[in-house]
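Entry: subunit A
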Amino acid sequence: MDLISDQGLRLDGRRPNELRKIRCKLGVFNQPDGSAYLEQGNTKVLAAVYGPHEIRGSRTKALHDQALINCQYSMATFSTGERKRRPRGDRKSIEMSIHLRQALQAVIKTELYARSQIDIFVEVLQADGGNYCTCVNAATLALIDAGIPITEYMVACTASLANGETPLVDISHLEETSGGPNLTVAAMPMSGQIVLLEMSQRFHLDHLDKVMKHALRGCQEIKAVLDKAVRDHVASAGAACNWEFKTD
Partner candidate 1 sequence: MAGMLLSEAEKTFILRGAESNFRVDGRKRLDYRPMELETDVVSHASGSARLRLANTDVLVGVKTEIDTPFPGRPNEGKLEFFVDCSANATPAFEGRGGEELGTEISNSLSRAYQSSYAFDLSTLCILPGQQCWKLYIDILILECGGNLFDAVSLAVKAALHNTRVPLVTAAAMDGAQVELHLSDDPFESKRLDVSGVPCLVTLCKIGDHCLVDPTAEEEVCSTASIVLAVSENAFITSVFKAGVGSFLPQTLHETFKEGQEIGIELNEALKAALEREEKEREDNEKSPAIQRYGFLK
Partner candidate 2 sequence: MDAQYKVIDPVKFYRDHLAHKIRPDGRGLLKFRPAVINVDSIGTADGSAIVKIGNTTVVCGVKLELGVPKPEESNIGWLVPNVTLPPLCSPRFHPGPPSDEAQVASNMLAEILSNASVLDLRALCVVPERLAWAVYLDAVCLNHDGSILDACVVAAVAALRTVRLPRVEHDADKDITKVFPDERSSLPITGAPIPTTHAIFEDEVILVDPTSDEESLASGLVTITVQNDQMCSVYKPGGSPLADENMQACLSRARTRAIQMNNLIEAALAARDKEETKDQKLIS
């Protein structure tokens, strides 16, 4: 199957360097300290943040100099084409939870909350490729909504290579499964640092640079969208308290 048509368009009609439509909302729930809903195309994710609070369960887990970050990645049983038997607890979900924690730990100022715990729960409602990225982005929004200090945005994006040469950005489920290599990057776009990099399938080293660049540019673009959403959210929340804002 060709991932790119003769006209240079992808299966869903996007150009190779075009992101899917991003829509998001902060503060969708009342009970968590922070929550966010994010959809990137047909991938839809809810994230909730609880904390910082006292360590739940065994005290021995507490860290004396920083907060414990606890992540859980879970997928609704109806989120995939084929029904999932268990929403979480399988190997894939556990791996995702760990990756999520690793990425988010890099931006959260954990040293401010020694001996306490921050819970980040993400729930994939609909999966259509780039689940991990959408989860990272949603979790970032939820952390901001919860008012937990972070050094900067943590944004993730995927990229692939079509026909062995054209880099694709923000790949969908169909593109993910149709054989090309997948590169997942979680990065801090402002400082330009890469936090997590995961790659499946091999491709020639010559292409790495190109694909990476596309993925990072994707991160930049996503960051811009998220940033606007956060500003809008804060403005509308602040409007109720008669805050005055300068728009940029």
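We take it that contacts are C-beta pairs under 8 Å (C-beta built on N, C-alpha and C of every residue); 3 or more make two chains touch, one makes a residue touch a chain; residues count from 1.
Selection rule, in plain terms: all candidates are chains of the complex that A comes from, given by their letters.
Treat the numbers as computed from the prediction; the structure is a model and nothing was measured.
Undergrad: If you had to name the candidate from 1 or 2 that touches subunit A in this complex, which would it be?
TA: Selected candidate, touching subunit A: 1.
Undergrad: So in the complex, the part of subunit A that touches candidate 1 is made up of which residues?
TA: Subunit A reaches candidate 1 through residues 23-25, 28-32, 35, 37, 39, 42, 44, 46-48, 50, 56, 70, 72, 74, 76-81, 83, 87-89, 119, 121, 123, 125-127.
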